[in-house]
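Shown here: the complex without one of its protein chains, the others still in place.
What follows is subunit A.
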Amino acid sequence: MASSEAHISVRGVTMAYGARVIQQGLNFDVNRGDIFVIMGGSGCGKSTLLKHMLGLIEPAAGEILYDGQSFTRADTATRDAMRRRWGITYQSGGLFSAMTLGENVSLPLQLYTDYSRAEVTEVVAYKLALVGLGGYESYYPSEVSGGMRKRAALSRAIALDPQILFFDEPSAGLDPISSRLLDELIVQIKESMGATVVMVTHELPSIFGIATNSVYLDAASKTMIACGDPRQLRDHSDQPVVRQFLAREAAAEPEAEA
């Protein structure tokens, strides 16, 4: 762990859709420079937690702080300013289908930097090359494969060299090699920019390969039942569910479940 300074703090958060509580009593910190993984069975509320951290859904109780500043209580202008330093990919992509991949990646650059047009083109070429999509600028999202869309979305997320990256299942649907490249890329981006990464993933190789910290959400008890380094949790967690999740699948075929 780079430093033990809390970059993101989740304090007593309860998440609910209407009267239906999805998770409650969530308390954890994400430190600067962490690669933080949100784990749990399907439908336990991982994407929902991510959307709470992004401010797309308001917590029913509790609050979320970035660098000690409350995001939950911040006004729209402050939130927008904070969000500008984030890069986000969504579970189903979120690419603009009416724009080419190149235009998708250049949009944030045009909005928030003073790059000239030529520079934007160069940076877009570089960002797409990073995810292995060099030369695909003029393709529309509907003209590339599902995995390529995932990678293009990642490329858009890192367009502005963000400080915090949020990924919802970035490597689902990728082949093992691209998936490993993606892990490597995430580590590289994190190292070179000092970014913090928060991601939802089921891929055990990535969890054990790159995650430095994690939280496990349990659907049955509707709360987090474990938090810490996933390798530690696999061997020493006092929760059998967590050990099972991390170990049994590791022994079996990890791709099958994803």
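What we mean here is this: a contact is a pair of C-beta atoms (placed from the backbone, for glycine too) under 8 Å apart; a residue touches a chain by one contact, two chains touch by 3 or more; residues count from 1.
By definition in this document, contacts and distances are computed from a predicted model.
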Exercise. What is the protein name, per UniProt, of the chain that does not appear here: "NADH-quinone oxidoreductase subunit NuoE", "Cytochrome-c oxidase", "Polar amino acid transport system ATP-binding protein" or "ABC transporter permease"?
Worked result: "ABC transporter permease"
Seminar exercise, completed: Among A:78, A:97 or A:244, contact with the omitted chain is made only by A:97
For this session: Sort through A:82, A:125 or A:172 and give me the one touching the missing partner chain.
Result: A:125
Exercise. Which one touches the absent chain: A:36, A:66, A:86 or A:136?
Worked result: A:136
Seminar exercise, completed: Per the touch rule stated above, subunit A touches the missing chain via residues 96-98, 113-116, 118-119, 122-123, 125-127, 129-130, 132-136, 138-142, 161, 181, 184-185, 188-189, 191-193
